[in-house]
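All protein chains but one are shown at their positions in the complex.
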Amino acid sequence: MSDEAISEAPAPQRLLNIGMLLAQFGLVIIILAFWVFFASQASGFLSPFNLFNIGRALAIDIIIGFAQMVVLATGGMNLAVGAIGVCAVMTAGYLMQTVGLPVWLAVVGALALGAALGWLNGFAIVRTGVNAFIITLASANLFSGGMLILTKAVPLNRLPPAVSAFGRMKIGFVSPLLIVALSLGVLLFVLFRYTTLGRQILAAGANARAAAMSGVPVGRIIVIAHTLSGLLAAIAGVLLVSRLGAAMPSVGGNDWLLPSFLGPVIGGTLLSGGFVSVVGSALGALLVTTIRSGLLVLQIGSFWLDFFLGVILLFAVLVDRYRSVYAERIKMVRR
Amino acid sequence: MARRAHRNGLSAMRLTIDKVSKAFPGVRALDEVSLALAPGEIHAVMGENGAGKSTLIKIITGIYRPDAGHVLIDGKDAIFNSPRDAIAAGIAAVHQERNLIPRFTVGENILLEALPTQNGLVDYARVNREARRHLDLLDRSIDTKAEVRTLSVAQMQIVEVAKALSLEAKCLLLDEPTASITEHETAALFDLIGKLRADGVAIVFVSHKLEEVFAIADRVTVLRDGKVAVANEPMSNMSRGRLVSLMIGREEREAQLGRRTVDQSNVVLETRGLATSFGHRGVDLALHRGEILGLYGLVGAGRSELARALVGGGTITGGEVFVRGKPTRIRDMHEALARYRIGFISEDRKQEGLILMHSIRENVAITIWRRLAGPLGLLGARKEARAIQPYVQRLDVRTPSLDQTVGNLSGGNQQKVSVAKWLAANVEILIIDEPTVGIDIKTKAYLHELIGEIAAGGVSVLLISSEMPEIITVADRILVMHDFRLVGEVANDRRYDPMSKAIMGFIHAVEETPDAAE
Partner (left out) sequence: MRMLRRLVMVEWSGLAAAIVLGGIILSWVAPNFLTEFNLYVMLRSFCVSLLVGFAQMVTLGVGQLNLSVGALGGLVAICFGGMMEVLGVPLPVAVVAAVVLGAAGGLVNGLLTVRTGINGFIITLATASAFTGINFGITRSIPFYKMPPVLVAFGEQHLSAFPYLLIAPLIVAALLGLFFARTVPGRHLLAVGGNPNAADLSGISRNRAVVVAHALSGTLAGIAAILAVAQLGSAQPTIGADWLLLSFAAPIIGGAALTGGYISVLGTMFAVVLIALIENGMVLAKVDPYWVQFLLGALILAAVWLNRWRAVRTGTD
């Protein structure tokens, strides 16, 4: 019997955990390395002004990544993250400027819309049984097209001054936007680690059939995940409005597609579902923002940025793949 | 039966399996299995579920590589790195699962390995002609131009056989080829096999159906728990009884469940005249509180499908289901568990019973998360662990930590985990589908005793199994299912031979009656 073999179990299991930690740790090292490099090359990199800007951009990137992450957890994907974001942007602007609602109410309205659009996605996916890729590809165009039709692509830039004031606020060199992002991170961490819903989402993503056979209401879970994703995308949109001081229909959309995947995937969230890393997603977003900011400060020009991002993504995924293949091999050897 | 003269030397043997072994995490699927076929010999390979037959076939056809031992073709060592190599060496197979391209035509599927071309383009006239030629030997009614996805299961199986035939192989392997086809098609198939034998093709025939084996096989090899029980035995030396006992073994199983009295008045689950989209008709069964009701049948009899239909995994087209006396239509397992306290241990533990990439803790607690969670749905890992620890211990899952990834456990321990989660769920009715397939003997006995204990504690169990000893050991009462209908019932007096005879009798009575609906 393999009883003796099992007592050796700690080794590969711990190795996997160490691997996980190393990955996060490795990511931190890489980020630090970049910071050191950029700081040495350009004195302005570590200036409070630059740090403040990085913080603001980072905040939005982190939340965009979270919006994708919660859907990746279910084993699907949400290509409408950008579309929902821009819908939220314009809705917030419209409610504030045209309808004249108080800011907080407009924000609530925009968030509600985002959640509703996310809900629509989830509902369509579960009801029709069609792949999330197609549904969200279609809905992304439905949403952004619809939004453009309604707003006629006219930017709204006479918003209440409180909005951009919030975006410009400084606590030391930290922006409140970043605080919002980090708070969301904490909430999501608690969700996935310490709540029933989080566990159910991960179970549904890891093996939907097994989860369903174990009594998990998989359909409902997927709808909830997509609704949450829409909500997060809307939050990112609202923060963007505050940062820009205006509601512009040209933001979001396809711009958000790559970043929404980059952060989570670099940070270790599995594309196939069942495992997320909230910390990793935040770190991944930090890496991307760091590189973007660094290239800007060095005046290398953002032209080569996309190239680097693509290569980094490939590299990160390769490393992750190597880690899981290595773990598999350990499993086999043991037998 | 024609006798084949024994010839000297391995080269006389078309296919030789020499001490082949293959292990998977936790299970020795094959343990030094040896057998040999001469050209023009029909060799049956028999054994229960999990005996190793499919693994053997997969090794011969190049899907797996053996851990030890050799496969020899015409006396020469054959190393297959992929199915392509096996095909090139002259081996064709019809596997148990369907392997057809749904959107391609019948003709194209049949000739897929070698599509005929003319001037670089696929010659569809020839495709249809040649496919027609192979297909006509079995079933003239299937259109070679029809898309495979529009065919019935039986028709697809025929197409698979035709496909194997088109390879004009030296060695043909058939894994349960008659599982879903009609009597008429079976007769045509056997005719064909006879012709192939005359042509010198060596044929490996895997089947559960004793009549078929006795009808056409020259020799038989019986596998049990991955080992050879008897090899290369001429059918003339074989009797039905001897074959069955070799397959199921007469070892004393360690589980000894005493006779129990069941309260006949308390019916927890009942069906009346149940009909399903799978093909069940007129199924009447009643499960009493604390009873272990066995549902026995061969592969393809429709038992698992019935169980699934009960918990929402299939459409009920007629009849009624009663849970604790109330008529119900359960939509899915979520409802089954939450509302009716019904649990389901799936026979496919890797795909349906467990989430391999998650830990033991997450797998066992999945059924009780909602119960454990505090107000905001908050649930800490420690609380989870404390809640499931007793069940993990009761099932004697050998693991240093609850955070161990389930995928890393042995098959036996994995099965224990999949059972533990239903114990934790505190269900009242538990449906268990093939609980010990591919599990080592010790764990088997342990699980059998456990089932007895659970039932003694008041849980009602519907036990589905195709292993005779298992069901006779564990069940209080045994229903026999064949071809999606209940064909008999046997009370359990723990007398093995009369019971197994009675059970098989029910099945054969139906088989031997000419099929009226054709």
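For this structure, a couple of remarks:
Each chain gets a letter, A and B, in the order it is written, and its residues are counted from 1.
Keep in mind that, in the parts below, a residue touches a chain if its C-beta (ideal position, glycine included) is under 8 Å from a C-beta of that chain, and two chains touch if they have at least 3 such contacts.
Keep in mind that this is a model prediction, so the values were computed, not measured.
Among B:K22, B:H43, B:H95 or B:R197, only B:H95 touches the chain left out of the display. Touching the missing chain, out of B:D31, B:E108, B:D440 or B:D476, is residue B:E108.
Only one of A:I29, A:L105, A:I134 or A:L187 touches the chain withheld from this view, namely A:I134. Residues of chain B that touch the chain left out of the display are 61, 63, 82-84, 87-88, 95, 98-104, 108, 112-113, 115, 117, 120-122, 124, 149-150.
The missing chain lies against chain A, touching residues 124, 128-131, 133-135, 137-146, 148-149, 152-153, 254, 258, 261, 265, 271-272, 301, 303-311, 313-314, 317-318, 321, 325.
Quick note on the criterion: only the chains that are shown with their structure count from here on.
Chain A and chain B have CA centres that are 44 Å apart.
Here chain A touches chain B in the complex through residues 1-3, 5-7, 9-10, 12-13, 16, 190, 193-197, 199-200, 202-203, 206-207, 209-217, 274-275, 331-332, 335, going by the rule given at the top.
By the touch rule above, chain B contacts chain A in their complex via residues 23, 25-26, 332-334, 336-338, 344, 346, 351-358, 362, 365-367, 369-370, 372-373, 376-381, 398-401, 403-405, 407-410, 413, 421, 425, 440, 442.
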